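In this view, the complex is presented without one of its protein chains, the others remaining in place.
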Amino acid sequence: MRHVARHVPLAVTLLACAFLLIPIIQSILAGLTVNYFRGLSSGLTLKWIGQVWQLYSGSIFLSIWLALACLVVTLVLGVPAAYVLARNPGRLSRVLEEFISLPLAIPGLALALALLQLYGSVQGFRTSWTFILVGHVLYTLPFMVRSVLSVLAAIDLKTLEEGAASLGAGPARRFIDIVVPNAMPGILAGALTVVTLSIGEFNLTWMLHTPYLKTLPVGLADSYASMRLEVASAYTLVFFVMIVPLLMAMQWASARAQRIMQ
Amino acid sequence: MSRRHFVFLCLLPLSIFTLAFLAIPLGRLILASGESDRGWGIYLQILQTPRYLSTLLQTVVVSLAVTVAALAISTTAGLYLVRNRFVGRNVLLSILTLPLAFPGVVVGFMIILLGGRQGLVNQLLPGYWVFAYSITGLFLGYLYFSIPRVLLTVMAAAEKLDPALEEAARTLGAPPWRIVVDVLLPALAPALIAAGAIAFATAMGAFGTAFTLATDIDVLPMVIYTEFTLSANIAMASALSVVLGLVTWAMLLIARSFSGGAVAAGG
Partner (left out) sequence: MTLTLANIAKTFPGGTKALRPTDLEIGKGEILALLGPSGCGKSTLLRIIAGLETPDPGAAIVFDGEDVTHQSVERRMIGMVFQSYALFPNMSVRGNIGYGLKMQKLSKAEIAARVDEVIDLCRLRPYADRAITALSGGQRQRVALARAMAPRPRILLLDEPLSALDAALRSHLRDELALLLRQFGITAIFVTHDQDEAMAIADRVAVMSQGEVAQIGTPEALYRNPASCFVARFVGDAMPLEGRIEHAQLHLPGGVLTLPKAADGQQVLVRAEDIRIDQNGPVTARVEAVTFLGTHYRIALSGAMTGPLFMLHAGLSAPRTGEEVRLSILPEALLVLPADRAA
């Protein structure tokens, strides 16, 4: 009895792995087999991938473009702001940090509704890719700010800056020479998180997109609803190929930032 | 340029963006919820209309069930992975954290592959086993994206535990299960509460998964979506969004007060 009990945690771990992994394998196989219902015996093919490329390459490129634009915007908005929050740790800073973190807490659907009601009738904006970009920046900005903030909070930034000031460096120079280089591990981890999350964002994007502007996840939803299983699986496979390396890089960068902070 | 000017310049872009695209839109959303004939009474109407009320209850029940299941599974697996080093451990860990970056739609598709009409279970087992489009499918979908999030929070907390605590309990003669109950779980309690609150909030607000699976299950995000797109009942969609937002925000505030970590709510 004791012997059996000892293996329960391992069994739970393995079952959880199986639950998460089996459908992933299924979708990879389905995306590469000629006919999923006849099984692997029907042979392997890249036909479905090719079809995905024909149908959805536009949304793949739009997603990459959006992710990069989102990265640039979150860097410009987030890094200087994180620096100010790190240098002025007070009530006001906490309130501001909490406020910009609201999009982590409020479901994307509600945020999208809010944006649509305010800007839905602004024609040039509503139909442009920048409307989706706003949603992505809203959602990813807190990750950038917090990632940079946690690294900056762990070093003695105030004294380093005083050192630079005593040597004649003004505020802008100190930011470029001292703050940014020392925040780099946090900026890198934040950047990878932003890109990963932006490429996978669906909840906001689904509400904000127009028929001419479909991102990768919107295209996925579209293929799940209207394409045969093999095409939907092949498209999911393409998504995995993009997102899994990003996820691993993101976890590596976050672990590295954590290590440096200690 | 003085330091004061520089600080101002640093905060300016973020402030403009946050004001224009977060503060004012959220204010607009709240105002819009009061713009129907019923005015602010619309919040009372949510509680008086059986359809909305049962939706709210159903969402809470599913989210609670997912929270409990994810806590049980992830704490067991997380403690096992922290306390044991073996070949393949990192592979298991990678598999368990893989779904972190999956959008809700992909998670929905994973459940369809498992339990849909053409799903694995239906193919392997005799009889007609289709659960993807029912409340079970929704539960499994939410569980799918909750396991990694809870696991990471629990493991991070478990790695910080002082091993001397457990050793002390052992020198006092405690058997393994008592160590878990008397030492590990109490020490992990803040992390478990935080992880649970995150899992609950994420499940409450999950739209993509429900969107992919949903046929006949009413959960709050789906109702908001249909009120907005199909019924064009903007005020009700806004009011429900405000309620949903308040609940998830409150849950994440609880989570933050216990752990302080940032974990993505998404799905």
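Order of writing sets the labels: A and B. Residues in every chain begin at 1.
By our rule, a contact is a pair of C-beta atoms (placed from the backbone, for glycine too) under 8 Å apart; a residue touches a chain by one contact, two chains touch by 3 or more.
Since we're looking at a predicted model, the values are computed, not measured.
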Please identify which of the visible chains the hidden chain touches across the whole complex. A
Filtering A:Leu14, A:Leu55, A:Ala165 or A:Ala249 for touch with the omitted chain leaves A:Ala165
Using the touch definition up top, pick the residue from A:Val52, A:Leu77 or A:Ile178 that touches the left-out chain. A:Ile178
Where chain A meets the left-out chain, the residues are 155-156, 159-160, 162-170, 173, 177-178, 181-182, 184
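Everything below uses one rule, namely that only the chains that are shown with their structure count from here on.
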Counting in whole Å, what is the centre-to-centre distance of chain A and chain B, each centre being its mean C-alpha position? 16
Interfacial residue positions of chain B with respect to chain A in the complex: 1-3, 5-7, 9-11, 13-14, 17-18, 21-26, 28-29, 32, 73-74, 76-77, 79-81, 92, 94-106, 108-114, 118, 120, 140, 143-144, 147-148, 177, 201, 204-208, 211-212, 221, 224-225, 228, 234, 237-238, 241-242, 244-245, 248-249, 251-253, 262, 264-266
Residues of chain A defined as touching chain B within the complex: 5, 8-10, 12-14, 16-17, 19-24, 26-27, 30, 36-37, 76-78, 80-81, 83-84, 87-88, 99-111, 113-115, 117-119, 134, 137-139, 141-143, 146, 170-172, 175, 196-197, 200-203, 206, 217, 220-221, 224, 229, 232-233, 236, 239, 243-244, 246-248, 250-251
